[in-house]
Structure formats: structure tokens, C-alpha cells
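Let me begin by presenting the structure, written as C-alpha cells, before commenting on it.
Only one protein chain is missing from this complex, and each of the others stays in its spot.
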């Protein structure tokens, strides 16, 4: 049991540090994408509105951007999958330990599965925007499924953990499933700036909350651990989650203002 | 524990009175907005239908109204946040009590967080209807999120209370989440009079039910308390909730009739 | 407690018969409406398709039908409300028994509340189709709310009953909430024959299942009672529910075939 948890991200030196990184690294990716989207979508919207003032943007330019995004997504996912497999205490593609008759490093495999779907989403982006054999809306559908499967695997992750641990991950699920629904709606209302900004805000929320989870569950630098059973801690974190979302709004607003200048 | 509950609205002289006000004041705001909407939307609809007979209404006039609404919403939210913080037994911006090692006045902070999102919604209204850099539909999206977050914080509010207390708040959640879904639909079906009237009715329902909660949980003037464990009380209140909704319909109908004259 | 259950429909001579009628009477109303709709909507659809062959149907003719439907709905609802109040062992408008300090005949009041919303829906139909001050889509919205509130009150009805009793009522809730969602969709996709036929089938299902509930819980003519705790009974009834739905499809198909001749 402890083996699995040790291997959660693996590259760290101690279990605690490893787990902190295990939340901070994907959190950074989500933040990165969220920040990038918070620049891209306002730009796209404003370009569509007044075409003359826009030096960047033919439709083709933005399609190329989505193509590049797909490559980056697929690359990140590939790196993630390889890292989960081949870190020193990873499974090295071994799924079942025949000697001891148990599954091997299931956590790493589960994370690799999550990355796999983001990788598929990246590949679909590349094909849909690089060629024109594929209907364009497929990219949103597959991204929606990738996010949904992330949430789905998270749901079955939480069994038998402490109350606070479960609670912070449950809060994360709101951002994940909210995001999946939002992207699914984009299949039908493609190019709606409102949905794109909702998605961006939920992506930033997910990223910053993953950092917060890291700080709460694996406090770095020897700060004291949080009391897992204290009810007021739970209430504070629920509220804190809302503040993260307000913060995501703030970032969106600032970037929107900068772009519109 | 009792500290937090004392501070729930704070300005009152005794705990009971304070809590009654704590439900009646936001209830009044919702009722006010509901009543105002029950006049505004029929007016808008009837103006659009026969343009000649309407002395009020160019499109620009209604946009100015939404601008003013945003200012009022933001002002109320600011007042609410300041009041929650600086009432005599409020937190005064102190979040953590370092001496006694516990969170300070979490209830007030939670209420302030609710108001914060209504404030953001008000600000977005101001920007979206005052300038035209922002897509107009963003106002509904942010309002929908504000209502959703109100319901979200309410959900994690109810832990460990008495049965009747939980029940009346749960009933409130129907109005809140119903409202959030309705406003979210307005992002896509903007200006649909049917959705606007649904939203208005749910807003009036929320307002009048907050008053009802106040009367049930903190009966003023020394009337006897309700038996929290009596099952028939619960059944009556469920029914009473429906009557409140019928009453909201009545108000809508009367205002619609007056306006159409 | 037994008083309330006695008074459930009231006109019957014995408790069992009364309760059987209490399910059979509303069931008949739903069946009646379902059967009428299963004729009306195919007729309307086929009239719209080939206008020449249709001797019935200008648009105005169908609007008059909806007007008449509204009157019938409102009349049934009024009769239902009056019957619930003034049957020999009904509440006679008395809500609270001050002598014995408990609520009086809550079941009758709850049923009257259900009828009240159908009555409101009938009134809105009359106004929306009789005059043209009201937007037409409001009739569907209010009907959807009436059906939703029926389901809502049912939900809080079932506390503390036997397993089989709860199960058959839960199955009913699928038809009720399914109907509410379907009618809500009609607000946006008005006149969609597919949704209208879905609604019709769910209405017939609700009617025939109410009859079935009557036969299961209060077997008339002295047939033996069902074992409330037998798990296979539950499995059979789940399946039986599906057969009722297949039967509703059959009725729809036959009526559609007759109409199209």
C-alpha cells in the first residue's frame, strides 16, 4: 500500500516532497494552459469584432495556433506517461507482480491513463486542425471526454482516505466535471466566447487548487500538518476554494483588459 | 462554536434576533430584486411587441437600466461585505486566531464570500452594459456562477444541524440551484421572456422563503419554538414552500396585468 | 396518523377502498389526458404536413383546442381541490388543530396543493391561448413546474413506508420527472412532435401506473395482499413498469395509425 503512494510521482527524494510535486506539476500545466487561454480567447474575440485593428489574426492564424496547442498537449502527455512509468520507483511497464500476486504501482498506471487521454485529445487536435478530413468539433468532444475521464478516475481514487483529503479532492471534482460539461457544450456552441472564458476560469481554478492541495496535504518546509478531522478546516477550505475562483476571475479580467488595450 | 453563530449577522442585540435579521435582510434584497424584475421584464417584453405604445423604451433605455442594476447590486454587495466584517462582533478582517489556534468567525467570512461574488456580478454588469468591450452574455454567466456559489456554500453549511433546520435550508437550495440553471440557460436563450419570468419567480421564492426560515427557526416576539424533530412539521413546511411559490406566481401575474394595462 | 391516511381521498366507505380510489381517480385523469393527446398531436402533425387533406385544422382551430383544454384542466383541478377539502373526513379548510396541537389532514392539504398548481397551469393556458398578451411558451413552462411540484411533493411523501410501497412510488417518479423535463424542453423546441409524443407516452404511463399502484397496495375484492418485503416482488414490479411503458407505446402507435388513415 505504501509502495503505491510512494510512487505517486516518484522523482522526489522523500515521500512528502514527491507528493507535493505530484500535485504541483500537473497544477502548473493547468495554470499554464489556463493563462494561455485567458490571453488567446479574448484576443480571438476582439479580432473577430474589429477586423481592421487586428494584426494577428486571420482565421487560418488561429487554426494554426490550435494545431500547435495540440502538439504541446500531446508532448506534455507523452512526457507525463513516460515519467510515470520510468521514474526510479515506477512500474517500468510491469502491471502485475506475479511473485507477490498483486497489482504493481496502480497509482502510476492510473496517472498514465489520465495522461493517455489528454494525449489522444492532443493527437485529435493535430489531425483536426492540420488536415481537414476530420470534422472540427471532434477536438472539443475528445477534450471533454479526456477531462471527464480525469474526473472519473479521481472519483474512484478517494476511497478510504481521511476526511479533509477527500474533501479537497471533491472540491477539485467540481472544477473538473464543470469543465467537462462546459467543453461538451462547446461542441454545439463552438466559438462562444462566454463558454471559452468559463472553461478558462475552471482550468485556472483546477491548476491553482492542485497547488493548494499540495500545500494542505503535504506542507513543504516542515510547516505543521493540517488537522484532518477538524470541521472548521473543512469549512475554511470550501471558502478558500471560492477565493481561488474569484482569483481566476481576476486573472481573466486583467488579461482581458490588457488584451483589449 | 457559539461565537461563530453569534456573529452570524452580528448587529442584533441578542443571538435570536440577530439570526432572524440575518435571514430577513438578504430575504428583503431578493424580494426587492424579484419585485423589480417582475415589473421590468413584462415591460420590456410588451415594449418589444408593440413599439408604438411604449413611451419608455428604446433598447438603449433598457441597457441603461441594466447598468444601474449592476451599480445597485455591487453597492449592496459591498455594504454586505463591510457589514459582515466590521459589525461589533465581526472578524474585522482577522481570519485566524493565532492565540487560540482556530479559525475566526468563519460564518461571517462565508457570508462575505457570497456577497463577493454578487459584487463581481455587479461589476461585470457595469462593464458589460457601460462599455462595449465585453460580450453582453457574460453578465448572465457571472450571475449564474454567483448564484451557484451561494448554493455551493449553503450545501457545506448544513452539517450537523437539527432535522428541521436542514430541511428548510434544503428547500431553499431548490430555488437557488433552479435559479442558477435558469440563468445559465439565459446565456444561450438571452431575452427569452419565459426564462426571465422563471428566474423572477425563483428570486421572489428565495426571498420570501428566507423570511419564512427566519420565522420558523428564530420565532420573534417570544412565540414558541417549532419542534425540530416532528415529522409533520417537515411535511407542512414542504407544502408551505409550494404555497410560497404559488404566491410568487400571483405577484408575477398581478404585476404583469398592471404593466399590460 | 391513521386519520390522515383515512382521509386520503375520503369519499370511499372503507380505508382500503378509499385508497384504491385515491390512486385510480387521478390515474384516470392522466390516462384521459394521455389518450386525448395521443389523438391530438398526431392529428396536428399530419395536418401541418399535408394541409389540403385536413378538414379540421387551421392554426386557430388548434389554439382553440388548447384553450378548451385549459378550461377542463382548471375545472378538474378545482373539483379536486374542493373534494379534498370537503369530503366527510376532510379538513374543511382547517389547517391546524389547536386543541390537540398538531397539523390537520396534511395529506388532503398536500393533494390540494398538487391540484392547485395544475389549476394555475389551466388558468395560464386559458389566458395564453384566449388573449394574446401572454407569450405562448409560458403555458409549457407552468405545466412543467406543475408536474415538477407534483414529483417534489411525492418525494417527501414516502418517508417511513414499507419497501414495496416506496419502490412503486419511486418508479412513478421516473415518469413524473421525465415528464417535467420533457415539457421544459418543449419551451425551447415548441411544436416538436417527438417531444409531444414522449410527453404523451409518459402521461399514459403515469396514469396506468397509478392504477397498478392501487391494485398492488390496496388489492380490491379481497384478493390477498402483496408481501411488502419480498425482493422478487420488487423485481417483478420494475419489469412490470417497463411493460406498462411498452403498452403506452402500443396505444400511441394504434392511435397514430388510426389518425393517419
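For reference, chains read A, B and C in written order, and residue numbers begin at 1 within each chain.
Keep in mind that, in the parts below, a residue touches a chain if its C-beta (ideal position, glycine included) is under 8 Å from a C-beta of that chain, and two chains touch if they have at least 3 such contacts.
What you see is a predicted model, and the numbers here were worked out from it, not measured in a lab.
Remark: the absent chain touches shown chains A, C in the intact complex.
Between the chain not shown and the residues A:116, A:173 or A:253, the one that touches is A:116. When the omitted chain is restored, the residue from C:68, C:93 or C:242 that touches it is C:242.
The chain not displayed touches chain A at residues 102-103, 106, 109-110, 113, 116-117, 120, 133-135, 137-138, 141-142, 145, 149, 152-153, 156, 159-160, 187-188.
For chain C, the residues touching the chain absent from view are 45-46, 174, 189, 192-194, 197-198, 231-236, 238-239, 242-243, 245-246, 249, 256, 260.
In this text, only the chains that are shown with their structure count from here on.
Without chain B, the rest of the assembly breaks into the touching groups A | C. In summary, the pair chain A and chain B forms a contact in which the copies contribute largely different residue numbers, shared numbers making up under half of all those used. In this assembly, the C-alpha centroid of chain A lies 46 Å from the C-alpha centroid of chain C.
Annotation for chain C: no residues touch two or more other chains.
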